[in-house]
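Note that this complex is displayed minus one protein chain, with the remaining chains in position.
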Amino acid sequence: MTHHQAQTAIDELDPHGFQSESHGDHVIVDWRVLLAVLLALLFFTVLTTAASAAERWIAHEFMVTIPGWISVVGALTIAVIKATLVSMYFMQLRYDKPLNAIVFVFCLVALAIFLGFSALDLGARDLVYDYKGGVLTVGGNAQSVGQTGGHARLGPRVNTMNRNMVEYARQKFIDEHGGGEVGLAAWKAEMARHDAKHGVVHEGPVLSDANRSIRRTGITPHLYDESVPADEHAAHESNAGGGHGDADSSGDH
Amino acid sequence: MTTMETKTGGKSMPWESYHHEPHWRSASDEFDAAKLGMWLFLTTEVLLFAGIFCAYAIFRMLYPEAFANGSALLDVKFGFINTVVLLVSSFTVAMAVRCAQLNQQFWLKVNIYITLFCAALFVFIKFTFEYIPKWSEGKRPGAFFDYPFAHHPAEPLWWAVYYCGTGIHALHVLIGAGLLTWVLVRAHKGIYGPKNYTMVETSALYWHLVDLVWIFLFPLLYLIH
Partner (left out) sequence: MTAIDRPQDVVGHEHEEGSFLDNRGLGFWGTIWDWASTVDHKKIGLMYLTAVLLMFFLGGVAGLAVRIELMEPMRMAETIGEDGTPTVELQGVAIDFGSEQTAEDGTKYWSFESTRESASTTYNRLFTIHGAVMVFLFIIPSIPAALGNFLLPLMLGAKDVAFPKLNLFSWYIYLTGATIAVVSLVLMGTDTGWTFYTPYSIQTDADYYRVFLMILAAFVLGFSSILTGLNFIVTVHKLRAPGMGWFDMPLFVWAIYATSIIQVLATPVIGITLLLLIFERLFRVGIFDASMGGDPVLYQHFFWFYSHPVVYVMILPAMGIISELLAVHSRKHIFGYRAIAFSSLGIAGVSFLVWGHHMFTAMGELASAVFSALTFLVAIPTAIKVFNWIATLYKGSIAINTPMLYALAFLFLFSIGGLTGLPLGALATDLHLHDSYFVVAHFHYVMMGGTVIAFIGGLHHWWPKMFGKMYNEKVGMFACVLVFIGFNTTFFTQFILGTQGMPRRYASYVDEFQLLHQISTVGSWLLAIGFLIHLGNFLHSLIAGPKAPPNPWGGLSLEWEAESPPTAHNFHHEPLVKHGPYDFESVVPPHCSEEEFPLPKSVS
């Protein structure tokens, strides 16, 4: 606390008194408080990890799937509590001038706006016109898109023959393990082992048809979907948009 | 520079003769300003990570199974250990600030050493037990993807978010460790003490932010399915 020297000379020259705010003492936080905060943080870490483990155990043992939103809300609530503890005590916002806390709050508001409005668009893009949601064709041919060799890329330049990356990787495995039926059998055995290890139980088609996902391609329907014949394309377009006629929906885009 | 005689005849530390920069009215103003500046910088760091969090939220919303499958492939054990490591380091760096304020020079250095050790441990665990095994198994982002046992076609996207998020976070761990190393070198020269601990405190703030980001990354990536 010794580093606050007398600065009375300024005060008498400070008719507005706005300088007085900068004279607040800097609190030296008690080590017991810091230790208690650390223990609380560790406790919450154990709690949230245990909750996640419990969720898996329940799913495995009782075949009861706890809805995703519960774990999201629970884990994020604990994260917020932990973050509050860190910022309040370790970062000393509790003892600090309010200005620093206000700065941080503004930052969080900006963050909320950013996440909120982006999600507002992406989450409700096909609310009115279905075609804006598109059809799920995740994974193009993973080429260096464009009309050249793409030499200015540090990443791989593989030709996936119009498969998505997941299918391509699977096919590669099958080919490396004898190809054809032999490779497929090897892959199926390995896949079953893998699923058991990670507790993933899948019935029906192994590659998810993603019915639960929001169907989409991006802004332009079928842009990357070369296998869709032209007439099918048009048929889809005319169905989109509920009661709107063909002229209406084609005129929009 | 390192020591000088005081009136009482004892040797004095460099921090005792600290004088604020000439454009400030007082050392107190200078300290407040440095801290405000650091908080503003932390704001920018949070908003930098906002991009990652936004990408996570959007793609989780669009491809929930892909993210659930991808998350199941992470090892909660290492995420948990790393969380503990970072929390402990956050505690020691907070203690380091306290030691500087109280002129406990030895413990100041010890606390920073522990913090740096934790930083190294974090990065070590991250690379040895997470990045390197996962990458070699083909669990890679985007066009690098080469993992034959994925279920959902958007899983490369999950790995993109995972690697970008944790990678940029790991980069911040390294930057924070660099800052703290600099503080440590200067602490060895006796530059920090009750009259001058601005750098210790602002570096500590930066380190806490690295911790804060991880507090959110851990449940989002490892725990939520």
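Note that the chains take the letters A and B in the order they are written out, and that residue 1 is the start of every chain.
By definition in this document, a residue touches a chain if its C-beta (ideal position, glycine included) is under 8 Å from a C-beta of that chain, and two chains touch if they have at least 3 such contacts.
All figures in this text were calculated on a predicted structure; none of them were measured in a lab.
Although one chain is not drawn, the whole complex shows that of B:A154, B:A177 or B:I215 it is B:A154 that touches it. From the options B:L48, B:I132 or B:V185, the residue with contact to the chain not on display is B:L48. Across the interface with the omitted chain, chain A contributes residues 9-10, 13-16, 18-19, 22, 99, 106-107, 110, 113-114, 117-118, 120-122, 124-129, 132, 138-159, 165, 216-219, 223-224.
By the touch rule set out above, chain B reaches the unshown chain at residues 21-25, 29, 32-34, 36-37, 40-41, 43-52, 54-55, 58-59, 62-63, 66, 141-144, 153-154, 156-157, 160-161, 163-164, 168.
One rule holds in what follows: only the chains that are shown with their structure count from here on.
If you average the Cα atoms of chain A and of chain B, the two centres end up 21 Å apart. If you check the complex, the residues on chain B that touch chain A are 25-29, 31-32, 35-36, 39-40, 42-43, 46-47, 50, 53-54, 57-58, 61-66, 68-69, 72-73, 76, 80, 83-84, 87-88, 90-91, 93-95, 98, 101-102, 138, 142-157, 194-196, 204-205, 208, 211-212, 215-216, 218-220, 222-225.
Of all residues in chain A, those touching chain B in their complex are 1-5, 7, 10, 22-23, 26, 28-29, 31, 34-35, 37-38, 41-42, 45, 48-49, 51-53, 55, 68, 71-72, 75-76, 78-79, 82-83, 86-87, 89-91, 96-97, 99-100, 103-104, 106-108, 110-111, 114-115, 118-119, 122-123, 136, 138-139, 142, 155-156, 158, 164-167, 169-170, 172-174, 187, 190-191, 194-195, 198-200, 202, 206-208, 210, 212-214, 216.
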